[in-house]
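Note that this is a trimmed complex: some chains were dropped, and none of the rest were shifted.
Labels A and B are assigned to the chains in the order they are written; within every chain, residues are numbered from 1.
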C-alpha cells in the first residue's frame, strides 16, 4: 500500500484561541483540522476545564512539512508568550496525499 | 441564612477538601445559559410596561457608569498596587463590568424580603457588561490603540454568549409579555431559584479552585477585592438616586457596580490584552469579591440604599 509522509501538528492550548487558530491554519495553507476538548496541566498550572476561562482544546492539523513548520512558528510567535500553549510535531503517513 | 449561598459554601468546602465532586462542564454551561435567558425573560416582560423615556435616561446613566468605573480602579491598581499596566487594566475591566450571578442572588435576597425593585433591572445588567471592557482595553493600549484587534474584541463582547442570551431573553419577554410567557413560566421563573442554587454549588467549586491564585496575587489584591466593591457600591447608589430608582433598584444597581465579571470580561480581555495574567483578575473577582458580595455586600448595600437619602 503506497503511503505519503505528512506532518501532524498538535497544538494544546486555551479554548479562547480556538477561533484564531482555525483562521490561522486556513490562512497558512492547512486543508483541515480536528479539535477535541481536553484538560491538563503545565507551566501555567492545572486547567481542569470546569468553566469558560479554564477550558483547553487540542488542535490537530495534518499537512505538508512546510505548512506545519510555518503554522507552528506562527502559533508560538503569536500566542506562545502570553497563552497556555503546548505544541509538537509528528511524522505520519497518509493514503490520500491530495487531501492534505 | 439563604439556602442558596450555603450551596456556594458546600462547593468551596468540597473543593478545598479535594473531594472528587465535579459538576459536568455541560451542566455548568446549561445552568449559565438558563440563568441568562431566565433573567432576560423576566426583565423583558416588565420592560414592556415601562415608559421608554424613563428607561432611556436610566440606561444612559448606567452605561456611563460602566465606562467610567474602571478609571478609579485602574488608578488604585497602578498607584497603590504598582501592577503592570496590562494587569491593572484587565482587573479594572473585570470590576467595572458586572457579575450576573451576584445580581441574581441579590434579586433573590430582595424577593425573600418582599422588597420591590424596578423589574427591568436585567436590562442594565446587559448594558453594564460591555462598556467597562472597552475602557479596560483602552487603558491597556494607550499609545497603541492601533494594535487592538477591535473586530475580534467587538465580536467577543457584543456577540458573547451572555449578552446575546440576556438581550435575547429581554426581547422575547418584551415581545410576548406576561401572559405570553405563562406557558414557559414554570421552567424559566418558578425553577429559577433552585437552578441558581445548583449554579452556586458549581461557583463554589470553581472559586475554591482559585485560592492558590490568591496566594500568588498577594495581600494587596485581596484588600482591593474587598474595598473596591464598597467604593463602587457607593457610586452605584449615587447613580441610582440620580435616576430615581427605588430602594430595591438602588440596592441592585449598587450590587451590579460592586460585582466583578467572571464570564464576559475574562474571555474578552484574554483576547484583547493577552499579556495580562488572568489568574489575578479571576482570582480576585471569584475568590474574594464574589463571596464578599453574596455574604456581606448585598445585605449591606440594601441597608445603605434604605438609609442613604439625598
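Convention: a contact is a pair of C-beta atoms (placed from the backbone, for glycine too) under 8 Å apart; a residue touches a chain by one contact, two chains touch by 3 or more.
Worth saying up front: this structure is predicted, and the values here are computed from it rather than measured.
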| item | value |
| --- | --- |
| Assembly formula [one copy per chain kind displayed, counts for the whole file] | A x3, B x3 |
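Rule of thumb we're sticking to: only the chains that are shown with their structure count from here on.
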| item | value |
| --- | --- |
| Distance between chain centroids, defined by C-alpha means - chain A, chain B (Å) | 34 |
| Chain B to chain A touching residues, read off their complex | 22-23, 25, 28, 152, 202, 205-206, 209, 212, 262-263, 266-267, 270-271, 274-275, 278-279, 282 |
| Touching residues (chain side chain A, partner chain B) in the complex | 14, 16, 19-20, 37, 45, 48-55, 79, 81-83 |
